[in-house]
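My structure is below; once you've seen it, I'll send some questions.
Omission of a single protein chain aside, the complex is shown with its protein chains in their original locations.
Our next item is subunit A:
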Amino acid sequence: MSVIDLVPYDEALAAYDPVMGLEVHVELGTATKMFCGCSTELGAEPNSQVCPTCLGLPGSLPVVNAVGVESAVKIGLALNCEIAEWCRFARKNYFYPDMPKNFQTSQYDEPIAFNGYLDVTLEDGEVFRVQIERAHMEEDTGKSSHIGGATGRIHGASHSLLDYNRAGIPLIEIVTKPIEGAGERAPEVAKAYVAELREVIRALGVSEARMDKGQMRCDVNLSLRPHGREEFGTRSETKNVNSLRSVERAARFEIQRHAAVLNEGGSIVQETRHFHEEDGSTTAGRIKDNAEDYRYFPEPDLVPVAPSREWVAELRAALPEMPRVRRERLQGEWGISDLEMQSVLNAGAIEPILETIAAGAPADQARKWWMGELARHANETGAELGALPITPAQVARVSELVAAGSLNDKLARQVIEAVLAGEGGPDEVVAKRGLAVVSDDSALGAAVDEAIAANPDVAAKIRDGKVAAAGALVGAVMKATRGQADAARVKELILERLA
């Protein structure tokens, strides 16, 4: 591994224009594999979900999973693609033990969906359109573990072990056209695209698209060209970048690395690269020479897929609201600015807020709690909002108690904190800690009288008509009642007494 001095990011961008291509593999959430009836359930014993077909045993024949095809068409439609009237599967031949058939059943020059686009929203609200080249159906490979080498790497291993439970699980590969014109925002566009794609896949319900579980994996292809040049430079292909943050980092690193190589008069080698989560770097993998020749040919064991126009129209009509449209609708309904909406999104607060509203809280209250107290808590503890130990229903209950006047804002915050600390639900906390707004005049009267007696000069000012001075007395009463007094009622009582 050669260590090179990266070119500072701004310098790289001043000299070069990045061009990216993103390939995303999505593992479908079907019950069975793409070409056989084996279960796709995760976490099963090794080689317990295999059969003659997915093991590639002689005489076995594949049959296409109808839901796999339907999911592919849905994804194509959601990505504004044309859907092929007729298309075939193809054998992608290669010799590697992760595919026991010695080929992967994929699609080659006849993808089921092609020529689409996905609009993605960047952090500042700008919309960038990513053109989609194609989305095609294929199958996942088995899992290898390499034995005898250091840290499970293939290098230095004495032999390898194969579990084929994953071999044959339906995959949809989604390939963008070259993404040009993003300039310095290229890494951000890459991340936003993968994020948006994930939302779309989830909205369609075709996969959970959990990157941490390998259900969605991204390859980042990147090249640089000097400004003003039309033709693309040589690209590198960074494989299996498996989190949103990593997608951004990998693109950024490759921009800086390519610039360093090009600045020294070197040339980029067309190769695959491995991404390293620890420091965000990439290292060289396989060099792409003419050895990469998959000898594709149409799969003779499967008949063509020909989605009828009526069926495609039915699926199109049944598509759910797309995430971007939904976000725009919610922003309109909530009446908040682009910036406020963006911070709701960045905080991952949409779902918790919606669930809190569904549990009965007004939208502004739901937003206020999740974006205020709870976002702060999530930030401090490094947790995701959705993973906080408080439910939307509990937040809605706190909001209800405030609306009913039994809690004021300060007490409500104490209740939220107690729920987060595991002291129980809101009602339990209120009961245990004896938290309640005191608005009963007889209980407040004594505290008000004491405050007036203790602050004669303030009282004098109020008597002279300086009503604003009442704030100091309200504060004193609140302090004396440990925040439980109804501040509005306290003020009324003070003004009544000093009228």
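Following the convention adopted for this analysis, a contact is a pair of C-beta atoms (placed from the backbone, for glycine too) under 8 Å apart; a residue touches a chain by one contact, two chains touch by 3 or more; residues count from 1.
Methods note: contacts and distances are computed from a predicted model.
Visitor: Quick one: find the hidden chain's UniProt protein name among "Aspartyl/glutamyl-tRNA(Asn/Gln) amidotransferase subunit C", "Transketolase", "Oxidoreductase" or "ABC transporter ATP-binding protein".
Guide: Missing chain, per its UniProt entry: "Aspartyl/glutamyl-tRNA(Asn/Gln) amidotransferase subunit C".
Visitor: Can you tell me which of A:V127, A:I154, A:A358 or A:A403 touches the chain that was removed from the display?
Guide: With A:V127, A:I154, A:A358 or A:A403 as choices, the missing chain is touched by A:I154.
Visitor: Touching the absent chain in the whole complex: find that residue among A:T30, A:T282 or A:Q394.
Guide: Result: among the candidates, A:T30 touches the missing chain.
Visitor: Touch as defined at the start, partner being the missing chain; which of A:P304, A:G332 or A:G445 qualifies?
Guide: A:P304
Visitor: Touching the missing chain, which residues of subunit A?
Guide: Residues of subunit A in touch with the missing chain: 30-32, 36-39, 45-52, 55, 57, 63-69, 86, 88, 93-97, 100, 144-147, 153-155, 157-164, 285-286, 290-291, 293, 295, 297-300, 302-307.
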